[in-house]
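First comes the structure, then the notes that go with it.
One protein chain omitted, others in place.
On to subunit A.
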Amino acid sequence: MRKMLLAALSRVLQGPAAAAAARPGAVSEVSRVVVASRNYADFASEATFDIKKCDLHRLEEGPPVTAVLTREEGLHYYRTMQTIRRMELKSDQLYKQKIIRGFCHLYDGQEACCVGLEAAINPTDHVITAYRAHGYAYTRGTAVREILAELTGRKGGCAKGKGGSMHMYAHHFYGGNGIVGAQVPLGAGIALACKYFGKDEICLTLYGDGAANQGQIFETYNMAALWKLPCIFICENNRYGMGTSVERAAASTDYYKRGDYIPGIRVDGMDILCVREATKFAAEHCRSGKGPMLMELQTYRYHGHSMSDPGISYRTREEIQEVRSKSDPITLLKDRMVNNSLSSVEELKEIDVEVRKEIEEAAQFATTDPEPPLEELGNHIYKNEPPFEVRGPSQWIKYKSVG
């Protein structure tokens, strides 16, 4: 009886609730009532989606064209992507308030890449990327408060405040690298270590479309293919290398083919399921000992290259708006989940509220945590048993490095 009543209630309320959901930001009385009496049994436990077929290079078969998403996975991905989005927007705010200084390269718009990649690999696998690293620091296990504290340069930051935006590190996450392209040979080296230790681990080596023209990338392709290293090279193609569009920088914009003798796939980087399936496919390829693989993730960043770049002098506002309205990764996932009864608008809104609160608390921590003590200036240059003296600005100023 109660079930029938509830079913009738939800049917009656579906109409106005759907209309309310169509108005962004609207919170109606109706949806509040629905939340109060929601029954989780109303949601499906999983759904299957068609995903875009990937372009292939030197491969007979590619990743599957359908993906199964369970409710738990969906909610987890949504929460993670939303956290990253909110965290980046909060960083934007803090930067404009001059609480974060220096360089700050924001990741919003590209969340599906880091969350999708993480979903397809194990925590014991390794990841290395360039400077647009906040998203990866989070998915690799760093708390939001530590990331924000690192941005503000406080001792609670994940690199003790010594690295800043471009140099964040976590367990099996090797940063956070400032020099463009320099992290790619490192990734191959990590992959060699994985192979050597025989623990069935792989390394995801990320770089951007601008970095794809650096010489050391090609040196790395050769080494990885020659020694069949379990390395997935991932080019996050967000169409612009700082202010230069890919057409103006690269003779070949088919970044997934640039590995030549390394098989490659081109993936829709705004669709988290596409990224996940492609990464699973590539990871399987590497783990089975077949050697490296190259993935190009076609994605987009809403912010400019960094906070000093307004991001509109080399692209139009209309373009940014178009991507935001048609291909936003979080909206795509949300629509999928709601339309397939994996979740409801209200439940996702609840997650939004929780995420906002978490970010606010983290920002509070990041602004109030004290800066690292001055002793840290000289620490961690070398590893030495006895503390050694660092040359100071003049021969009379000595500084001790204690670690």
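The rule we apply is simple: a contact is a pair of C-beta atoms (placed from the backbone, for glycine too) under 8 Å apart; a residue touches a chain by one contact, two chains touch by 3 or more; residues count from 1.
Just so we're on the same page, contacts and distances are computed from a predicted model.
Per its UniProt entry, the chain excluded from the display bears the name "3-methyl-2-oxobutanoate dehydrogenase (2-methylpropanoyl-transferring)", taken from "60S ribosomal protein L25", "3-methyl-2-oxobutanoate dehydrogenase (2-methylpropanoyl-transferring)", "NADH-ubiquinone oxidoreductase chain 4" or "WD repeat domain-containing protein 83". Note that of A:Gly74, A:Gly116, A:Gly135 or A:Gly153, the residue touching the chain absent from this view is A:Gly153.
If you put the hidden chain back, the residue from A:Gly210, A:Pro292 or A:Pro329 that touches it is A:Gly210.
In the complete complex, the residue from A:Ile147, A:Cys194 or A:Ala250 that touches the missing chain is A:Ala250.
On the side of subunit A, the interface with the absent chain consists of residues 98-99, 101-103, 153-154, 161-164, 166-167, 178-181, 210-211, 213-216, 241-244, 248-250, 313, 367-378, 381, 389-401, using the contact rule stated above.
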